[in-house]
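Note that one protein chain of the assembly has been removed; the remaining protein chains are unaltered in position.
Order as written gives the chain letters A, B, C, D and E; numbering starts at 1 within each chain.
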Amino acid sequence: MKLVKAIIKPFKLDAVKDALGEAGVTGLTLSEVKGMGRQKGHTELYRGAEYTVDLVPKVELDIVVPDELVGRVVEAILTAARTGSVGDGKIFVIPVEEAVRVRTGERGETAV
Amino acid sequence: MKLVKAIIKPFKLDAVKDALGEAGVTGLTLSEVKGMGRQKGHTELYRGAEYTVDLVPKVELDIVVPDELVGRVVEAILTAARTGSVGDGKIFVIPVEEAVRVRTGERGETAV
Amino acid sequence: MKLVKAIIKPFKLDAVKDALGEAGVTGLTLSEVKGMGRQKGHTELYRGAEYTVDLVPKVELDIVVPDELVGRVVEAILTAARTGSVGDGKIFVIPVEEAVRVRTGERGETAV
Amino acid sequence: MTVASIALLLADAAPPLKLEDVAKSVADNTTAINFVWTLVAGFLVMFMQAGFAMVETGFTRAKNAAHTVTMNFMVYGLAMLAYWVAGFAIQAGGVGPLSTLGGYDQMNRAFTIHVAGHDWGLFGMRGFFLTGVAYNASVFAYFLFQMVFMDTTATIPTGALAERWKFSAFCVFSLFVGGLIYPVFANWGWGGGWLSQLGANAGLGNGYVDFAGSGVVHLTGGTIALVSCFLLGARKGKFNKDGSPNAIPGHDIPMAMYGTFILCFGWFGFNAGSTLAGSDVRIAVIATNTMLAGAAGGISAMIYVWSKYGKPDPSMLANGTLAGLVAITAPCAFVSAPSAVVIGLVAGVIVCVAVVIVERKLKLDDPVGAISVHGFNGAWGLLSVGLFADGTYGAGTNNVTGAVTGLLYGGYGQFAAQSIGVLTNLLWVGSSTFVAWKITGLITKGHRVSVETEEMGLDTPEMGVPAYPAQEGAPEAAMPVLQKVAG
Amino acid sequence: MTVASIALLLADAAPPLKLEDVAKSVADNTTAINFVWTLVAGFLVMFMQAGFAMVETGFTRAKNAAHTVTMNFMVYGLAMLAYWVAGFAIQAGGVGPLSTLGGYDQMNRAFTIHVAGHDWGLFGMRGFFLTGVAYNASVFAYFLFQMVFMDTTATIPTGALAERWKFSAFCVFSLFVGGLIYPVFANWGWGGGWLSQLGANAGLGNGYVDFAGSGVVHLTGGTIALVSCFLLGARKGKFNKDGSPNAIPGHDIPMAMYGTFILCFGWFGFNAGSTLAGSDVRIAVIATNTMLAGAAGGISAMIYVWSKYGKPDPSMLANGTLAGLVAITAPCAFVSAPSAVVIGLVAGVIVCVAVVIVERKLKLDDPVGAISVHGFNGAWGLLSVGLFADGTYGAGTNNVTGAVTGLLYGGYGQFAAQSIGVLTNLLWVGSSTFVAWKITGLITKGHRVSVETEEMGLDTPEMGVPAYPAQEGAPEAAMPVLQKVAG
Partner (left out) sequence: MTVASIALLLADAAPPLKLEDVAKSVADNTTAINFVWTLVAGFLVMFMQAGFAMVETGFTRAKNAAHTVTMNFMVYGLAMLAYWVAGFAIQAGGVGPLSTLGGYDQMNRAFTIHVAGHDWGLFGMRGFFLTGVAYNASVFAYFLFQMVFMDTTATIPTGALAERWKFSAFCVFSLFVGGLIYPVFANWGWGGGWLSQLGANAGLGNGYVDFAGSGVVHLTGGTIALVSCFLLGARKGKFNKDGSPNAIPGHDIPMAMYGTFILCFGWFGFNAGSTLAGSDVRIAVIATNTMLAGAAGGISAMIYVWSKYGKPDPSMLANGTLAGLVAITAPCAFVSAPSAVVIGLVAGVIVCVAVVIVERKLKLDDPVGAISVHGFNGAWGLLSVGLFADGTYGAGTNNVTGAVTGLLYGGYGQFAAQSIGVLTNLLWVGSSTFVAWKITGLITKGHRVSVETEEMGLDTPEMGVPAYPAQEGAPEAAMPVLQKVAG
């Protein structure tokens, strides 16, 4: 199993959720994060002072999937999340040794 | 060392914290996340329109523990977080290669 | 590649960001979390009742870096985030199998 | 030469200015001043609904915020309509002519009983739906002012019952408060009923004196809160197995304090408006005393908590200020400024002690402190009339010649009348609340939401929507509408 | 002996009290009462701006909250200055002497046309910049009161256009509303213009009667919202490819309800203040009817939604209450309390149905329901005068002798006049909105923000700052100032 961690633009969430559904993903966990990277942040104005904010709001998706699904999941995200402009985000794949469903105690791939 | 990542129902947090304490866990990091899965979300009503929200508030616990503790920690969470109804959550176990305590620079299992 | 996960005191964020920049880090993802550990939390007062809050606000940084950079990154965080008092936080290093840049589809170390 | 001949004599002049006409215009002006004052004051009291909504919502958890705020919102309309249908008539039927509002006297029709050689009023019987003789500007002005007071009472229990009360039960129960529970006691205290007659009929000072309603409004609200809070039970997690309490902090302290400021603002209308007369310069004394007592309550609560726990607790400061305001509500017109300060200082301490008693002795779970603020200090306010009234004001109140005078100024009967008022309130309001609660429970199949609903938060299951939807669902996502409705 | 000789007779006394002088003082007092009343009421109406700001901001998303609140904030000043420059003069030029405010009569100068044997007023031509004869206390009082009404209209469309309207376009367009669109219709309805003359000139009841502005204020706002909402298009994501709508919940429901309470509070000034006379005791009837209709609107909306969807929807309750208030605004002075309740009950249902029609039939995206609340119910309010006015008030209105009387009390012409008012509003306001919109678009190079801006949220790109900066950037970080400015 792998944990696919995808950091995407917030307004792409709906499209990515749909694409993941089609790729066979049945569950995921989402959090609101802030990202820093090539995307340059932006200038804000507060009480007569301009300043730069280099943190950009992003949504992070954690999706644990069986090894054989990783490719499809990554592809699905790539397609759905891409706008082509800087800051589209990243996908990281991390090994998972075990998964357990709390409700039933099931373990392994059937748990996800 | 392993990172035990547990996604649970928010109101179970207190029980899980207590159980983890008994299992010998001394530290953890918690974040508020939203989950999607079998638990079906719910219907909401806003200005005369019904709609479905498929994201459910969850709490995610990140607990780094020595390998030998993983079993006990998983058991503790399983017991404390279970309600038996859909949406009780998941536990994922992920390998950790190194841990460092910022304050002292200690490394390895003594750092957690 | 590794995922360096650093949990630090919120007001150290600026210093850590600067140090990471100097260490060659170009991107990271940040989230606001709450931590429990040796740092004992604090007493609060609400409507005539004192109670203890054992969760402390922390900032978590997720930084994916090529293997050879891990050492420098960890050092940079250690130096910048340290205050010397309990609760300075932890750094965990987790293996990453793959990284993909959504915008271009690039994979591997060039993607981060 | 008589006035009539002067009138005659003026009549043949052009322009025909007559003293009577001028005098009539003067009286009309006085009436107009009193209308303006009463209405503006009534508006301010209405605005207190917003203050209560903020305080109660700020002091509850985010997951129940939509439920709490909607209770506060709907109680205004629900209790109002019940009061319009029946409550006002029950309350006002023995009120006598509305002397400051033009003297209209067609509303009188009280049900009385004859005991010990006197007629004692029990409730009124005229003015239902504001129709018939009640379709009159003076009556409408009086209605508006009395309505907003009733609504203050109706909103008090929602705080004590927050985070676990079924919304349907809330709706039904509020009709009882506005239509029956409040009006009956208000008749006794303000509508010419038996409590107000304790002076004229039984020689107890000026009878029950409650200038702007420490008793009629606040103690009533506090008693309803006490009984219903007991019947509803504590929130899940409030008490441990061993009976020890847990703190459940609200989610928005600044909002609670903004709300408290709104209450401070509206309270000027509450108290000073209760003259129903802008032509009575005592309004300045009343307003100033109100202001001072509120400040004193906040300060003594702060000092008390600070010296006990080492920190000034913002939520108790706010409660302390309200306690001072509740306490001064009955005596505001009858006491000097230093007395107002003393009444407020005592109130600030009472509320701190009461919060602990309610939670740790009575084992009641009152999320916002409604019982402590309105109940305990409502009683203290009533009694403080019997202590501090200095005999400089209120001559003629309740048809008793002398001015209102408390114990410290030699008026013993007054204190007795006030004490009877407190007891009567506990008895009538307590028992009628019990009955109304049980009837409501039958209609709405219980008062309590399910355990799951309580765990998840009442907002979505009970109200249909979370208070802060973006923190719940996905911040960006527009949610597809489920069910299409034919226009 | 004449008055003069009495005066003489009094003159040799010391102090030389004269009846005329006393009578003059009495009249001055009446004027003072009316000034105080009109100004206080005007202040309350101004405060409604805060209520609108909270409702609209609460009903939009966090990422657009700074934009929404700033539109609400600036519309107050922008439209005000346009009104001061030109709008007031256009509106008020045929208003006649300000009888309750001391009788000042120097403002009259209307442009009229002669048709069918009568002069019909089209717009006023005096009072620009409040200078010259307009530099007078009576005129200033009148200006203030009329200004805050205009500003209510100007703020209504901002809700319907929220989350996608360029701020620069908003600024320019608001000048048109305050300087032209509103004032012309207000002249016709309130400034002595042709709609108000339909009674005297054409025998239709008392002509167009709109006591506090269901039409002049709310329908005007609603019509502007309707037309501009159509021209601006829906928010990205509101409608799916197949035309089905998505729900886009606002981010702060409690704030929207606090705002609604502020509106309930301010509405007392809105309606009861429209007598411009505290000396008219009808103010009590007006205020009470207003209160009752608002409550009824909230309750019927609640019952409607609850029975349809199984849950009381807080956002519709709030809209229902406002609907009741909008509807009672025209008839408030002319109807009995039960009629007020009926008007409110109907309004609460209308708004629920209208929300669905606007979204699913007209395919318009109105984030806060401005069209449904102010448009539909503005029209309903106007018509309800023609139905429910009971002939007990308003004799002499628009120079017609009889009291205002609706269909249910035998007054046929009145209903016709009201209907003409509704149609005229749609025509004038609709067409002038279209023209002003197009001109604005030329000046500001379009009305719509870019797709990127809309996706990201309008706050930072349009306003320069997010509404809740800590939720955006790093909570702890002090941000270095980019550009240094020489002091």
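Methods note: a residue touches a chain if its C-beta (ideal position, glycine included) is under 8 Å from a C-beta of that chain, and two chains touch if they have at least 3 such contacts.
Here the structure is a predicted model, which is why all the values come from computation and not from measurement.
Among E:95, E:141, E:181 or E:263, the one in contact with the hidden chain is E:141. Note that of D:97, D:233, D:249 or D:402, the residue touching the chain absent from this view is D:249. For chain C, the residues touching the absent chain in the complete assembly are 11, 34, 42-46, 48-53, 55, 57. Residues 44-51 are the ones on chain A that touch the missing chain. Considering the complete assembly, chain D touches the hidden chain via residues 1-4, 6, 19-20, 22-23, 26-27, 29-30, 33, 36-37, 40, 44, 61-63, 235, 237-238, 240, 244-254, 257-258, 260-262, 264-265, 268-269, 272, 278-285, 287-288, 291-292, 294-296, 298-299, 302, 308-309, 311-315, 317-318, 321, 336-338, 341, 353, 356-357, 360-361, 392.
The definition used in the following text is that only the chains that are shown with their structure count from here on.
In this structure, the chain pairs A-E and A-B differ in their number of contacting C-beta pairs, and the larger number is found at A-B.
In this assembly, E is the chain whose CA centroid lies farthest from the centroid of chain B. Fitting chain D to chain E on CA positions gives a rotation angle of 120°, reported to the nearest 5.
Centroid to centroid, with C-alpha atoms defining each point, chain C and chain D lie 53 Å apart. Measuring from the averaged C-alpha position of chain A to that of chain B gives a distance of 18 Å.
With touch defined as above, residues shared between interfaces to two or more other chains in chain E number as follows: 245-247, 249-250, 309, 311, 313, 315, 356, 474. In chain A, the positions touching at least two other chains are 11, 30-32, 34, 55, 94-95.
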